[in-house]
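Only one protein chain is missing from this complex, and each of the others stays in its spot.
What follows is chain A.
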């Protein structure tokens, strides 16, 4: 059997073999978090930064005990930030938390009903973070013009939403995602909206470099099984993209030859 090869998936100068990035939210407990993420094969794992719960048991387990910075490339995110200033503060706290690690997922949200990206604040935050030496993977709308601006500023990955965060509605505007893929020289990842394996495969078939998801695994009935499904879907979608799909036809085209039929 031929060994199939692919170009490396490179983020901010580092090569990765998995094109699936996963979040750590909404799991039942840390055991399930660790098991699902291991099953997914993801190498880049995102987490949130929050106030320490003071007065807690000092021996309580910590997320970073389960998702070790030695094993995974950690991607702190700015989820929950609604303006550039909070997002920048959060990234600086994360960098301190991870001993100088510069890679962040920037997301600045517009409101708590849609969690839609506020692109004005996102652009402001990106400018400050890039000037401060961060490698910025940016969550944004599926607007190709905004995506182009973010890339021109120096963001290391463009991450348009498929649909609203946590909605599981899949990729609502595949044409826009395709436009962003075609124009971008940095990796493009669908981030948000993936509901099931076919959505992840679709993102990859559109030519995305990767997929970032959380709820689709964490809220599946069986998160471990869905983690495996997502891993396979991303691989299958990537191969389908590289293979190049057959052209669509208006009429049928038999797979078996006409010649030599017994009724000929």
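To be clear about the criterion, a contact is a pair of C-beta atoms (placed from the backbone, for glycine too) under 8 Å apart; a residue touches a chain by one contact, two chains touch by 3 or more; residues count from 1.
Throughout what follows, contacts and distances are computed from a predicted model.
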Fill in: Per UniProt, the name of the complex member that is left out, chosen from "Potassium-transporting ATPase ATP-binding subunit", "Sulfur carrier protein ThiS", "Ferredoxin-type protein NapG" or "Cytochrome c-type biogenesis protein CcmE"
"Sulfur carrier protein ThiS"
Worksheet item: For the chain left off this view, which of A:12, A:48 or A:224 is in contact with it?
Response: A:48
Worksheet entry | Among A:20, A:165 or A:220, the residue in touch with the chain that has been omitted | A:165
Worksheet entry | Absent-chain interface as seen on chain A, which is shown | 23-27, 33, 46-52, 54, 58, 62-64, 74, 76-77, 79, 89, 92-97, 165-166, 212-215, 218
